[in-house]
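With one protein chain removed, the remaining protein chains of the complex are shown where they sit.
Moving on, here comes chain A:
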Amino acid sequence: MVVVDSETATVLRVKGLLEFRCQLDGTDEQLVRNVISRTFETLRSQVKSESCVLAVSDSPVIIWPNKDAYATPEEITPSTLCEDMHQWIQADEQESSGKKSSKKKSKKSSVASVINLRLMTEVTKPGPLSAPILTKTVLKSHFVSVTLPLDCVVCTGRSDTIKDACEQLIEALTHQLCEMEKVTLQNMKGMTLLVPEPVHFLLPEPKGLVTVVYPVGVPDSQLVAQRKELHQQFELPDDRPYFRRANAYHFPNEPYKDGYLRNPHLALTHPTLDNGKVYLVQGIYSYHHYMQDRVDDNGWGCAYRSLQTICSWFQQQGYVELPVPTHKEIQQALVDVGDKQASFVGSRQWIGSIEVQAVLSHLLGLTSKILFVSQGAELASKGRELANHFLTEGTPVMIGGGVLAHTILGVAWSETTGQIRYLILDPHYTGAEDLQVITDKGWCGWKGPDFWDQTAYYNLCLPQRPKVI
C-alpha cells in the first residue's frame, strides 16, 4: 500500500492494463500456483524493463522511466520538477458537475493536484531483428487470460524531480503486482480465478491516500476479515467503515457519471461566530431536489428529496449498497410497513420525518432519532444537540414542519453566546446542477434562526450510523 501525506505537492496517478496470459498444462494446485507466480514475475520484469513507458495524459510528455527517465519533448529532463509538468498539461475541462468559482477550488480536497499517467509498452526496437516464428502446441490444457487493471498513486514533494518520480512509480507498480499476485493466489478455487483490482481510499490525516487490492466480484460482506486487518494496520476506529468499495476515493478530476452534485456546501464560506464552531456533515452526499430524474415533484416532493439525499450519504459512505430509492419505491416501502394504504403509491402526498424514519429503517435497516420542537423559535436552542449529532454521527438531518421540508447539513454554534446558524440544503430548487447558481442563490447556504416558521412545530429526523466497518 502506498501512503500519501499532506506534504505532497503533486500526486501522480498511473493507470494501465497489463495482459496476463499463460497456459496451464495440468490442474495440480502447486503447478498452477507456480505458473501464475511466474507469469506475475514476467509482468514485473516488463514493468522494470526499458520498454516500459509512461505517457502523461492530456500532454505530449512521454517518459521512459527505466532509461534514466529519458523523456520527450526534449525540454523535459530527468531533473525537471514534477510540479512543472503541469505546464505541459492542457487545461482541465470543467467538471461536468457544473461551473465552479475558481477562488473556492483550493478548499475542495485535502490531496494535492493530480497528474494522470498511462502505462504503456514500447514495441519498437532498433532493427534488424529476427522474423517472427509461429509455434503451435496441441495439448489439452487450460488457458488463462486476464487483463489486470493497474492503478497506482505516488506522492511527490516540491523538490522531487521526474527521475525521483519514476523510481517511485516503478516501485509502486511492481509492488502492486506483488499485491495482485497475493490476492489472486489467495482467491484461487480450483480452476477459477478472480481478477484483482486496486481501490484507493482517503484516510484521515496524516495517513492520506492508501491503495488496497480487492478481488473483483467479491462483495464487501465477504471481505470483513480483510477490512479488520486494515483497520488494525492503520489504527482506525472499528465502528465505522473506511475500506468498503463505496468508500473509494473519488479523484477531483474524475466526473461523477450520475450527474448529481456532490457536497455543494464545500464551495461556501462558513460563518464565524464569537466563540463559535462549525459542525458539519461528514463524508459525501449527493444533492437531490425537485424535478430531477424526470420526476415533476414540484410542490410535494421536498421530503422525498431530503430522504434521497440522506440515502445517498449512506450509500456513498459504504453502509448500504442499495441505490437511492425513487419516489415510488419510497411510497411502496411505506405501504409495505403498513404505514400507508396501497393507493399511496403513485400519489403526490407529502411525507414527514416519521415517514422518513420508517423508510430509512425498512429499506436501509437504519435507526434514526426524532427530535421534536413545538415552535420554530425553539430550534435556536437546539444548538448543542445538533452540534453533537454532527460530531458523532455526521449524517444529514431531515427537518419537516410548517409546509416545508429541508435538509440540515451542519450548524455553526457558539456555546457561550448561543448564536446559531444552520447549513441548509434546500430540496425546492428546480434548476440544473449548476453549483454557481445553487450557492449564489442560497439553495445550499447558511441561514439564521429566522429561517424557520417561528410558530410552526417541527420534527427532525437524525439518522444514526450503524457501528460496523
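Keep in mind that, in the parts below, a contact is a pair of C-beta atoms (placed from the backbone, for glycine too) under 8 Å apart; a residue touches a chain by one contact, two chains touch by 3 or more; residues count from 1.
The rule we apply is simple: contacts and distances are computed from a predicted model.
Student: Using the UniProt record as the reference, specify the protein name of the hidden chain from among "Proteasome subunit beta", "Mediator of RNA polymerase II transcription subunit 20", "Flavin reductase (NADPH)" or "Protein odr-4 homolog".
Tutor: "Protein odr-4 homolog"
Student: From the list A:48, A:118 or A:262, pick the residue that touches the absent chain.
Tutor: A:118
Student: Could you tell me which of A:9, A:195 or A:456 touches the chain that is not displayed?
Tutor: Residue touching the absent chain, from the options given: A:195.
Student: In the whole complex, not just what's shown, which of A:60, A:237 or A:346 touches the removed chain?
Tutor: With A:60, A:237 or A:346 as choices, the missing chain is touched by A:60.
Student: What is the set of chain A residues that contact the non-displayed chain in the whole complex?
Tutor: Chain A touches the missing chain through residues 16-25, 31, 35, 38-39, 42-43, 46, 51, 53, 55, 57, 60, 62, 72-73, 118-147, 149, 191-195, 216-217.
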